[in-house]
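Missing here is one protein chain; the remaining ones are kept as they sit in the complex.
So, chain A:
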Amino acid sequence: MKMIIIHKGKGLWKTVRYISLLLFIVLLLTGCGAAESGGQEEASKHVAGEAASVESAGDPLGHIEAAPIDDPAAAAEEMTSLIKTFKAAVESDNRDDAIAQAERMASIWKSLSQGMPEEQSDRLNQMNADLGGLLEAVHAESWDKARLVDLDYSLYQGFRDVKTVLQIS
């Protein structure tokens, strides 16, 4: 009985290997086809690939390094929290905190934005512009607090929409 089971197991293993090989070939073939015909993968192509061209055209976050992110939901939560605490830091004239928070926001956004679908480029550009403006304004020698809070509010609303788009709300 034991022998038969082992024999059956070996036969099964062989079948699995054949199926895997066939699947691999099929995947290779369909993969090439999709790439040529511009199928579903093409449709869901992310904006991330265009980052280089945007950067060369004056990406406001070009100098920011993307934060390493393992958990997008936790990163999104941190981002929302930072947007709120940034406002409080500005209103209480806490310059060091505000600068650190703005830079962290930009870094998180740089990572998360890589998941933005191409058709959401308006939202992506708005977030980039707001964060770029925020970084510039927070580093200015003399603060325009109203502008900083306005930009932060715009980020708050924009990121609320982004969370829905990225399905991380």
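Definition applied: contacts are C-beta pairs under 8 Å (C-beta built on N, C-alpha and C of every residue); 3 or more make two chains touch, one makes a residue touch a chain; residues count from 1.
Everything that follows uses one rule, which is that contacts and distances are computed from a predicted model.
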| item | value |
| --- | --- |
| Missing subunit (named according to UniProt) among the choices "Succinate--CoA ligase [ADP-forming] subunit beta", "Peptide/nickel transport system permease protein", "Stalk domain-containing protein" or "AtuA-like ferredoxin-fold domain-containing protein" | "Stalk domain-containing protein" |
| Absent chain, residues of chain A that touch it | 81, 83-85, 87-88, 91, 145-146, 149-150, 152-153, 156-157, 160-161 |
